[in-house]
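Here the complex is missing a single protein chain, while all its other protein chains stay put.
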Amino acid sequence: MARKLRMGMVGGGNGAFIGAVHRMAATLDGQIALVCGAFSSSPENSKATGKTLFLEEDRTYGSVEEMLAGEKSLPESKRMDFVSIVTPNFLHYLQAKAILEAGFHVVCDKPITITIAEAEELLSIAKRKNLLFCLTHNYTGYPLVKQAKYLVQTGSLGKIRKVVVEYHQGWLSSPIETSGQKQASWRTDPAKAGISCCMGDIGSHAENLLEYITGLEITSLCADLSTFVESRTLDDDSNVLLRLSNGAKGVLFASQIASGDENELKIRVYGEKGSLEWLQSSPNELIVKWNDKPTEIQKPGVDKAYLCEEAKNACRLPSGHPEGYIEAFANLYKAFAATISENKPVDFPTIEDGIRGLRFIENCVKSSKQGSIWVKNN
Amino acid sequence: MARKLRMGMVGGGNGAFIGAVHRMAATLDGQIALVCGAFSSSPENSKATGKTLFLEEDRTYGSVEEMLAGEKSLPESKRMDFVSIVTPNFLHYLQAKAILEAGFHVVCDKPITITIAEAEELLSIAKRKNLLFCLTHNYTGYPLVKQAKYLVQTGSLGKIRKVVVEYHQGWLSSPIETSGQKQASWRTDPAKAGISCCMGDIGSHAENLLEYITGLEITSLCADLSTFVESRTLDDDSNVLLRLSNGAKGVLFASQIASGDENELKIRVYGEKGSLEWLQSSPNELIVKWNDKPTEIQKPGVDKAYLCEEAKNACRLPSGHPEGYIEAFANLYKAFAATISENKPVDFPTIEDGIRGLRFIENCVKSSKQGSIWVKNN
Amino acid sequence: MARKLRMGMVGGGNGAFIGAVHRMAATLDGQIALVCGAFSSSPENSKATGKTLFLEEDRTYGSVEEMLAGEKSLPESKRMDFVSIVTPNFLHYLQAKAILEAGFHVVCDKPITITIAEAEELLSIAKRKNLLFCLTHNYTGYPLVKQAKYLVQTGSLGKIRKVVVEYHQGWLSSPIETSGQKQASWRTDPAKAGISCCMGDIGSHAENLLEYITGLEITSLCADLSTFVESRTLDDDSNVLLRLSNGAKGVLFASQIASGDENELKIRVYGEKGSLEWLQSSPNELIVKWNDKPTEIQKPGVDKAYLCEEAKNACRLPSGHPEGYIEAFANLYKAFAATISENKPVDFPTIEDGIRGLRFIENCVKSSKQGSIWVKNN
Partner (left out) sequence: MARKLRMGMVGGGNGAFIGAVHRMAATLDGQIALVCGAFSSSPENSKATGKTLFLEEDRTYGSVEEMLAGEKSLPESKRMDFVSIVTPNFLHYLQAKAILEAGFHVVCDKPITITIAEAEELLSIAKRKNLLFCLTHNYTGYPLVKQAKYLVQTGSLGKIRKVVVEYHQGWLSSPIETSGQKQASWRTDPAKAGISCCMGDIGSHAENLLEYITGLEITSLCADLSTFVESRTLDDDSNVLLRLSNGAKGVLFASQIASGDENELKIRVYGEKGSLEWLQSSPNELIVKWNDKPTEIQKPGVDKAYLCEEAKNACRLPSGHPEGYIEAFANLYKAFAATISENKPVDFPTIEDGIRGLRFIENCVKSSKQGSIWVKNN
């Protein structure tokens, strides 16, 4: 398709965090242009945001419904191709449903919906309408995550025996939501975040990363969720024992009260012959360890002969030029655009991943509520 | 200015490296749009590149002259605002001159020109025409480089006594230019790169970083330049002793034959009370060391209370979300755009920095040729 | 006491590992001399070892009994003061009992005995005979472990909420015990190692370190022990959820099949205000993280003003001279000698720590055998 794809956005008004990230990520490679948006539940904020983004005035809408009607009334040569949903969790379902029903592809922030039933409904609509749905489990976009997946799945490490995956943050160590911090407010509010705060927001990233890299499924789990900050109702810390589909064991722990930690998503995968280790805050090093050879540090770069094709393609720069979070995020949009424009195979997280994530969150909450007992996860 | 700035580009055709970086950096923040270009000395490649970039066909030009003529014929509401020059060194002078004379602002890759006289002429044209000129010493765009500058220049470290700055790469360890590697070919060719390869290409980044962070000038130097790969005429390694304007001493060394190193630009600044250390390949850590307190690791983030304003403004993401080379590069474009659109003060490297860089390169070559003796540098 | 203490040794014949460590550690500070030993169940090996160690020939004994008889027959001015037991686990009980009954102080490798009842009996004998007993949980001897303990227990980090402690090794990734590797053979043999391999050998170090630094007790646990190498009967991997005495939560995991890992004992302690992190393989850095200040790296050194007294006293060298495993181990002997010679208060692990360790191991095995359910640990 010899043109840029046209993106609409729901959410991401001035003041939001993740909306701006989606916009930078979507447009980084020059394949996608933002053309319209319903940026806020406040029409004024939506208008103001559209202005900041230099959009045509009549394509900054006051609501999703208005946006869908407005865009459908435009000639196909101008109309948006897909919509990015970057609103709080509880809004995803109805918004995505409306967008799909209107015939547009969707990119949606995670978690996909509040309930599994909602997600399954979205899946069936998307299938029926033959539309694409990308769920932004963005950490899978890092080049060295793709290299890690490659090393595991081509058997370099031998049969996998153990996985340790963790995601520690400290920003909710004190009850900042009580003094109006916007990001904290909705994430700690069951009405907006769903049944879990810590597992829903970041634990699900850890789960997704584990399954992406190893190709294994979590078959049962035993979760100990805690709420350390008194005024809260949802979990802000969690420790989970895992059993995986090939007989491997695992540990997953996540926290939002890990004082001093910023965004420490780390995975370690141990096989019979070797192991690997990757840390999101130092994303340009993949540590590979062997029983009988020196430890290796693998690095990214479009010119790195030892990387697999998927990892090289996920780089934009030669060796030694660090890429980061925005570039990794952009790799999801790049893959999404390629599937739309060039019919390339799907290489981004989908509704199915979202459903697995929700099932994991539900089962963690269920396990924990029943006294941290073992529950099946499939 | 309630619109995006419009950028033209010279160079950066398909296959080039730095052109794509400039495009990503320029457009990252949604303040600049690429509207036209003369991407290659081959009109076919230029056309093909324009197509890949989804430009209007009649704004992909075959030469700078054609581009200047074409754009000037457009109504002001459509015409480009500035031009980015991303060609090899030897082309900068004539291209920049033509663009400035035609009344457009310029962003130019470093080194600015081959000779100081050329750069001084550009300076005088830019002044006469009241135009802006940004030289992309991109490493100064990193948030923690700005924090380092702040720590030094507000006196936190005490009076500066010593600076060690280094830039080691290994990609020219063997004569890859003889088998046609494009990046290597022009950099090792005196006709295209000028009087120096290693000092011109990367030593000048080290020099610029030293002066940017410390605010000191290199007043004299003693340089030992080497050419280790036999087929070469220009230097591929260099070691330089420095004396700085406040009485401090320094060491600068750079190499393109440092096998196994990728892009190791590192600076250490030692003051009477403390010291700092920053490494480009791990750009999200600023090490600050004290004689009597624990070593500190300072990190970036829009929400980091202990960072100076300049550093915080150079971040796009909250703590723990790594940013990299493209984002640092984008900070130069962001500052350039802000000066054009909002009359913000100049906060990007300029022709004056370019002239200092050329003088440094010239003096290193002069020192080395005369037996590595001390020469004045101001 | 104006003389060196005299040490006897049980075990540690030529070919053993930990015996040599005990000898270096005991004598490092010039306060203790090895004077006799029953180094091996083979009298020939015992004799040969004594010769290598330059002992008087008639003080190299063929058995513990012979050693006790021999030493008691010597004049007090020559007789050994205490005995170090460095034999495999299953021998500790009877040997320690005999030595205590004969009136000598004991240093003993961990785990103290196979059963809690045995350890309790040793405790009652030691009390009755008024003898000292040092259990070599050697990792508590590191200066920065003492500093960590100080930071936690003086409240610098605020109330503790979460602890993650791990001990990963890879040396048992394949069944090396089947080809006669001596260290592996007894550790994987239930008759010599007891009910657990991985938890007994290294998990108990992790448990001890957690309790030493935090001063908290593990009140209940849920353990998932695995045996990945088929020919084995005992566990070679384990993952455990913990609940601690102040309401904090914890995760402890240990492995001997973590391919490529050497001896990765790591602890992280999270409080309301800050957190700390210490890794045995990089023992001279204590990472201290805060929600609102730069991360700190604290380092050892006799001259480090910011260290607590216990940490400074555990150093032998000024800043920047790395100390390691032997020096940390020696700190236990130094404290033990000081208690004997100068009546200094006990500052080394004791039988009580050993009993807590055994209870932890027993409960982990019990939990795991019953389907990885929660069990009380006090």
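The letters A, B and C name the chains in turn, as written, and every chain counts its residues from 1.
Assume a contact is a pair of C-beta atoms (placed from the backbone, for glycine too) under 8 Å apart; a residue touches a chain by one contact, two chains touch by 3 or more.
Please read all numbers here as calculations on a predicted model, not as lab measurements.
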Sole residue of C:299, C:312 or C:334 that reaches the chain not shown, by the stated touch rule: C:299
Candidates B:60, B:255 or B:319 - the one touching the absent chain: B:255
Touching residue (missing chain; options C:182, C:321 or C:344): C:321
Chain not shown: contacting residue from C:177, C:264 or C:362: C:264
On chain A, residues whose C-beta touches the chain left out of the figure: 288, 292-299, 305-306
Chain B, residues in touch with the chain not shown (by the definition above): 157-158, 161-162, 164, 166, 170-171, 173-174, 222, 224, 226, 228, 237, 239, 241, 243, 249-251, 253, 255, 257-261, 270-275, 288-291, 295, 371-374
Contacts of chain C with the absent chain, listed as residue ranges: 2-4, 17, 20-21, 23-24, 27-30, 34, 51, 53-54, 169, 171, 261-264, 280-284, 299, 301, 316-327
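The definition used in the following text is that only the chains that are shown with their structure count from here on.
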Chain whose Cα mean lies nearest the overall Cα mean: A
Farthest chain relative to chain A (centres taken as mean CA coordinates): C
Chain A and chain B: spacing of chain centres that average the CA atoms, whole Å: 34
Chain A: positions in contact with at least two other chains: 171, 261
